[in-house]
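With one protein chain held back, the other chains of the complex are shown just where they sit.
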């Protein structure tokens, strides 16, 4: 994962780079800025050799294949003055690491009466695109939203990836940073002199007044495609990228729904008890009177993901389905729409 | 945990027993019925000596202190012709066991093209009542609702505990069976000749037409208390005990809300991405036009539980708060209620 | 191994190794073309797979991991159904839902394959408990890598198997690599066997590139397991001759070490032994090799003709 950023002629401080390179950029910048930042994981020193070259073997480390101790080491180090970044590769591997992250990092600050801080970041990938099945591809971000004391981030663009990762590294709390595999090599413009992107703020990617499409990760792109189709039909969709899943920027979502009166939440993760359920519930609690139609969730099915390419691709919500749901919500009487969703 | 059931004179087949004894009864009955059922875990053979005496050391086993292999052994055995029950003690210890349960038991049936079945049950306790803090008391049931391929159960009465556990043991899928510590020693009437309680069916514990209170575990009792208070004020609350959290009995909830127009979801687990979010979202999707007020969730705070007794008790939603929310929803104009929740 | 000890079935071992090599060469070529799912090749580890699996009986159960092609083919899996699976087609062993990394074939006793490193170790004890409890004859062979031995589940699995007395043959293919990390970066010693021994599991180290040595050790271990029902571990010293994943990324390799191990290619060793002992001639081996390649070509044709699963398989078989 070397930096293949091509320089944008309009500014020396802008570059077009992949999300993967944006993450590397953020890590290098923060390691330069703060000597307490270090990074480890299986293959970190091998695959991120630019980091190893610049920062040396003490700060960029390969580990044994043992996720529980990788996470535990990060948690213990964070409480003791370091600011570790642990690469846990694929989200399902977090299953081996949940004790350290959930029972220790998320709880021991509160349980100790505030004696410790846990400034650490874990990286993990998920989502379709690699065709390797449900033991590599499983969107688990909702687990860590449900568990107390953690923050959860999942960017959709290289610029946000850089800015949010920088903010996560500077945050004094444990941050689970999820990366959508399907976005890893999609290029995007990144302002290299931009500040951090603060955690906890959603981004209105496209303004619109007829329906609010709320998403994160690669589903943001699906919503934008759907919005373009809808615009052609005269429906103006607002597209919101949550970016941070915890703390969740409820205000931005509520404000949008209060204008549009219609909400569709979209993500690749399975539906039950997912982030979409939380968004829907908050809207049903706090913007109910603004709703002009039932809420719709479009999520991954409640099933493991298949490796087989066409099934993997069909797992994530598609633009056509999003557009169709928006048409139903906007065009029909609410009661009718409800029956059909 | 010996059976201290006192015989009810009205019938030899009814007994008043604790939820804990009801679980032991169910296990013994199923072990008698099916020689493939066996049980293991830390202290199982020591603490459940009645089972050990009756079924012997091959079927009732102590294990090393190693939750990952306890769960893995159960999963491997289930796929190979046994029907194991694994006692994992307290829900936070499930963190060590998630790989076997989530990545293997939940996924390998689908991923193998249907080659294996996983008839296994795990037991785990959570909830306030023991004053031992967030590393023993953490309601994690929503995690397993979110993960594919699992079933999730959490009873509120001894009779349901017996019937649901028997159903879980007979089910050909992995079932996570959660037990509310606060209910363990509360007595209840159990019909010893009753059939199983099928998984996936909620129970209307109290009929009512003004507001639907949806809960599970010990929050059912809190809702019943609130309902009694509300009845005195002329508000008839319907109380629904979900009993099974996955598959969720959406129809029973929707039917209730379509009658009452008002929904309050109550549980001790933290709010974000909890089961309450899922219930709220399903109602906002499928019974929106019946809603006459915003949905309200009353859940545990988004924090670890303290050991300190008063804080532990304050963590779970209280009857007074439930009744107050119901009053707001029933008495005021919807828009006003919304501002206040 | 003295040439007189080589039985007639030695040629059958070679045949299986040739088939695995041909299969992996085909996958390597397909992957190099791009637009092909990631695969972990067992190229260079054929002797470990074939030597152990040939020692197993029909009732024995096998658990394996992401690097499973050798184990499956050694067990008699149909390369056509395997390729179909790798390519996500409906005639694959798992209806295309597994892909290359978790192929299970229950009909062959290859069960519960997991690509979570260590997953096979977590499940093997349960399979063995079922064999034991249900009075089935077969033992359980559990294949894993040196990397998996660093996961905590290794410790838990072997300790439980030792304490409960479970009939498991743990087979650690110590191929010196763990994805992009060399084994020496992950542990102080060179070997996994002492970890097992400390837990009370008898363990033996064997040259994993000598199919005859592996086979003899596996037969002896299986015999002891069948006799007393207790677990054993074999550590097979071998080498991952390709990158972690195809297409290969040669950069990561240690060139000197790789050259050394190329000299010790298990196929070459097997052929040299057979030729030296007069158990085979070059022409016969050449015929065998061509037959293996032809079988793989036919397998590929089968796989390519197989359709992708229909969209309704998105939700099939999630629950029983």
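Should a chain be cited, it is by its letter among A, B and C, assigned in written order, with residues numbered from 1 in that chain.
Heads up, the rule we're going with is that a contact is a pair of C-beta atoms (placed from the backbone, for glycine too) under 8 Å apart; a residue touches a chain by one contact, two chains touch by 3 or more.
Since we're looking at a predicted model, the values are computed, not measured.
By the document's own contact criterion, which visible chains does the hidden chain reach in the full complex?
The chain that is not shown is in contact with A, B, C.
Considering the complete complex, identify which of C:67, C:81 or C:155 is in touch with the unshown chain.
Checking each option in C:67, C:81 or C:155, the one touching the absent chain turns out to be C:155.
May I ask which residue of B:135, B:156, B:229 or B:272 touches the chain that does not appear here?
Final answer for the missing-chain contact: B:135.
Please pick, from B:66, B:123 or B:255, the residue that touches the omitted chain in the full complex.
The one listed residue touching the chain not shown is B:66.
One chain isn't shown here. Among A:17, A:78 or A:142, which residue touches it?
A:78
Provide the residue numbers of subunit A that touch the chain removed from this figure.
Considering the whole complex, subunit A reaches the absent chain at 36, 38, 58, 61, 63-64, 66, 68-69, 71-82, 84, 99-100, 103-104, 108-119, 148-149, 151, 172-173.
In the whole complex, what residues of subunit B lie against the chain that is missing from view?
Residues of subunit B in touch with the missing chain: 42-43, 46-47, 62-69, 92-93, 95-96, 130-133, 135-136, 301-304, 306-311, 314-315.
Can you list, in ascending order, the subunit C residues touching the missing chain?
So the residues of subunit C touching the missing chain come out as 150-156, 159, 162-163, 185-189, 194-195, 197-200.
Assume only the chains that are shown with their structure count from here on.
Closest chain to the protein's overall Cα mean, using per-chain Cα means, please.
Of all chains shown, the one whose C-alpha centre lies nearest the global C-alpha mean is A.
Among the chains, which one keeps its Cα centre farthest from the Cα centre of subunit C?
It is B.
On a C-alpha centroid basis, what's the spacing between subunit A and subunit C, in Å?
37
Could you work out how far the Cα centre of subunit B sits from that of subunit C, in whole Å?
Centres of subunit B and subunit C (C-alpha means) sit 42 Å apart.
Mark out which residues of subunit C touch at least two other chains, giving numbers and ranges.
Answer for subunit C, listing residues that touch two or more other chains: 96-98, 102, 114, 116, 118-119, 152, 318.
If I count partner chains per residue in subunit A, which residues reach a count of at least 2?
Residues 92, 95-96, 133, 135, 302-304, 306-307.
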